[in-house]
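Of the protein chains in this complex, one is absent; all others appear in place.
Just so it is clear, A, B, C and D label the chains in written order, and each chain counts residues from 1 on its own.
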């Protein structure tokens, strides 16, 4: 129940001044690492920066990657080094904060959620991500060490693609692209589950109500996290953010296209999950109907017959039929006739 | 049934001129207290002001806290002291008025609802709150004495945080922050109830329809009260209210973020409560289906058998089978065969 | 079926030129009265004006109140006296016209619906109301004599409140206020019915489907009539209508606040009625489920037992059990065991 | 299945160039008539124009009424005479084209649907209508000869109302008014059906699901056809179309009011039809519940009693109760007690 944590945390903070650095999320003893990668078309250098300091060099793009948000000390040190507002630091440490984007002419501050598919557990996990980007310097902060940004790092190190020839704007684009790629993986996972559910439902009629319910919840959550990212991108593009050079603009527009496609895809999944829930209920109704028909046919045929048998099971002293020579076959004949009549009635009703 | 009160009160007022000071809400004998707290970075003074008067001092922030709205005399005296429009006074005394914000260049008038979680009763109570804020002077009025603003008061008295160094704009921000914090506590309470309900439903299938219904009502009410507060904040920020200094602007934006998160969170809860209601109904359908199957299986097996037994219970004089040596075992054999046939039919249908 | 009337009337008019004065509504023989009330801070005079004429006096506010719309002659005379467009007269006489507002720099023409709560019949009735207001002259026309505007009239006559000191704009505000007050009474009535229905449903499970259905219809109708009034007020305020003086503006804004609150309240009622309908259906499902369970438990226990009894009721000559010394108690024992087994099965299923 | 026709027709046209004159709709052998009515305040003249030509006279309003759209030759001749764009001709002949409005400074081209109520069949039929209006000349084209515009024609011929004193703008207003009047008749018809359905449902519980379904379809269709007409009127008015003189403007606004009322009325009907469908389903559920209760009460009382009777119908040699003097009355007493106990249980459950 992750949701409770959020609010509990908010409750813990209730009454404190805004800007207080209280970590909200899973506690950890580990000291976060600050990795610096500095490059241009000609050179590149990698380093672990401890203590954090902001030593940008003109003509080089500096990318600081921080793999932990739980340590107030590190965050405060980064805040001083990069001259960050206390409220920015607070938002970074509040790992339950919603995605958002704030941009000025000289700096962009974005919060997003990384999504990880845990193949073994078959569940999606979210991680808080902050990106602070000013001219030539990019600072990324996330909760746990992980491999999401490895393709970007390798691209820089191996000088593949156009990344070494372009600036910090293209780096941020690639980082955001890596984030969005994970959303596609997650959406794929959900779509697969949906298709499996649909297949089961249409073929074998297993009910799967609870699965449909949980799936809908997961689709909603994924959509809730990608939606603000899309809006942030749109604003970056329409505001003609000065940090983005005209050459790199099309790549941002391309990423926005991807996000649009993703949101549309999730909307389709959402519609489908609602249709599926409806279909499940309708199929259940139909099955009840079928069960009822079987019961009704059996009961309606045999209850009257049993009544007739009951009549001739009575012990009255004077029951003339009992001594008739063909009383027994006649009774059986009456029963058979009644049964045939009933079966015809049901066939006429279309129940057989 | 709080709702009736509102309208009854409106009815009571029907026909009176606008601006009439009629208290709408729970009556009380208590005389409200007006507490003054005056401070700047260097000094602070606390006082009970009786009768109310507006003696602001240049260079100091004056916060008047009134803990009662039921006493027309006090409200009228405050109105005169602070030169408030009769319609403002009317809105303050009408404790069922919806939240709103009116701002001019020199004064902001806001109505909001305080929410209290009554842990023992397990219910949410709302309290009417008015904030009137002009240059250097802040007047807060609410229905009952309470502890909501105590953290702010202590912050000022103990000179913790940055509150003593900033002006009335930051004070109002802190007061509004204290209000919003209570909404998080309330939302937490509702989310917890929702999770408990969901857990019960998925595990034990207790129906909880009434609980879901009431919970949905409470979520709607909470959302209805926070929504106008969010809009008021947005307007304060986008209108560039002159009372808010540039230094304090980010803190307002931060609070707006919190409100946005809250509204979004409540929307999620609302969706979930609808899904849950649907799931409840679908599960009930499924259970009916299951009950029907049990009935149908039992009845469909035993009714025909009972009919066969009935046949041989008839008292006809001439029933050849009755005198057969193996008539009885044969009859039992026929019954057993019919029962096995039925069970196979049900297995084929997937009902077993 | 009021709705049919509307359309029938439209049908009756089909093919006539626009501007034709055909009364749509309940016919009446009564000749409408035109009452004039002329006042300023110093003097006031009351009169019955027959035939209608427009003799405004400078420095005085003139309020003409007409209590009938069915008499084409009176309406035409008023039209000539006050120089009204034929289409305005047509809209006035069409008592089924929707509320609307038309304003020019010199004249405001508004159509609204008065609502009356008939306590004895427990139903809401609507009355067509027209207000024509130009500088210093206010003309109100409604269908039947009634008491809605009596508080305003008494306020003027007794010179209570600020009405005698202000102009026609404040008079119109008070008249509209009197209209809106009636809507609050009506909304109260509907909310009370809703609460009663909810109480009955949650306590005794009376079904009340038809009541919920009718109530929803009434809520929708009330909302449909107040909604255009709200929009009209908003337009009057945002267009800075020159007929409204700055002093009176806040009173219009105050009325708009009331309307907003009312619409929001009705929206809440509407949501609640939908929730209630859903709950009703869910509860009915649950009850069916419960009924089914009782049937299933009884039938599932006794049908097999009856079958066993039927077996030993057969008249085969050779049934060894029948002559056993403990045959009878053994049969009873078998039955008891089967019954206990069934009861355990049901307890395991959670049906008991 | 009118819908298929539309698309079949589209299919037939697939691949042809835009502007091809292919009639879509019911074929006919009849040659359309072009009737000319030319008038001003002083004179009027009527004529059949064959072949079509455009001989407008200054100072006179010319109205050409064409009663057939199936004849490509006539349409092409009209196109040449009035200098119409090929795409306009194509839209006229495509009788399944949606309503629309195109206006330039000198010409207005509108497509609408005439609705006819076929009282005998109890169904609504739609007819394609084109109006082309330039200074002083109005051209109307519809599918079949009919009486819709007869009141307007008579108004002109008999010089009643203000039509002879005004220009082509007023003529178009009257023609559109005649169209809208037919929609009111149609809406009346649907509302009547709805009320009848509601009455039946609430009184006798006839189910009427199929009727409700079809009615909803018809309401949607009517709304779909009036909606674009409303939008067209709104655009004509807000664009201040130069063809409409200031004197005639209010009459257009009046017609827009009517359309607004109609759309609103149809929206109400739509809501009601949804509510009604829901109510129908809820009532059906309730009735199932009632049926179940009867079955359960009867079965639950008699099945155990029959079991007791079955016990004493067994043929065991040693059944002491059978030889008791009061065995029979005792057995009856036990049954009666059990039945009373069951009835009390049902009364407690509220099922009786």
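The criterion applied here is as follows: contacts are C-beta pairs under 8 Å (C-beta built on N, C-alpha and C of every residue); 3 or more make two chains touch, one makes a residue touch a chain.
All of these numbers come straight from a predicted model, not from anything done at the bench.
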Given D:34, D:236, D:266 or D:299, the correct residue touching the omitted chain is D:299
The one of A:37, A:61, A:124 or A:187 in touch with the missing chain is A:187
The one of A:73, A:239 or A:271 in touch with the missing chain is A:271
Per the whole complex, from D:200, D:260 or D:315 the residue touching the absent chain is D:315
From A:125, A:155 or A:221, the answer for touching the chain not displayed is A:155
Residues of chain D touching the missing chain are 1, 3-4, 6-8, 10-11, 13-19, 85, 87, 90-91, 97-98, 100, 204-205, 207, 209-210, 213, 216-217, 220, 224, 277, 280-281, 284-285, 287-288, 291-292, 294-295, 298-299, 302-303, 305-306, 309-310, 312-315, 319, 321-325, 327-328, 331-332
Even though one chain is not shown, chain A touches it at residues 151, 155, 160-163, 173-174, 177-178, 181-182, 184-185, 187-188, 191-192, 195, 202, 250-251, 254-255, 257, 260-261, 264-265, 268, 271-272, 275, 278-279, 281-283, 285-286, 288-289, 292-293, 295-296, 299-300, 303-304, 306-307, 310-311, 313-319, 350-351
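Just so we're on the same page, only the chains that are shown with their structure count from here on.
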Hop count on the shortest chain-contact route linking chain B and chain D comes to 2
For the copies chain B and chain C, the interface residues, called same if over half of the numbers are used by both and different if under half, are different
Distance in whole angstrom between the CA centres of chain A and chain B is 26
Per the C-alpha means, the centres of chain A and chain C lie apart by a whole-Å value of 43
Check: chain C positions touching at least 2 other chains come out as 281, 285, 288, 292, 295, 299, 303, 306, 310, 313-315, 319
Contact graph of the chains (line, ring, star, complete, other): line
Which chains touch? The pairs are A-B, B-C, C-D
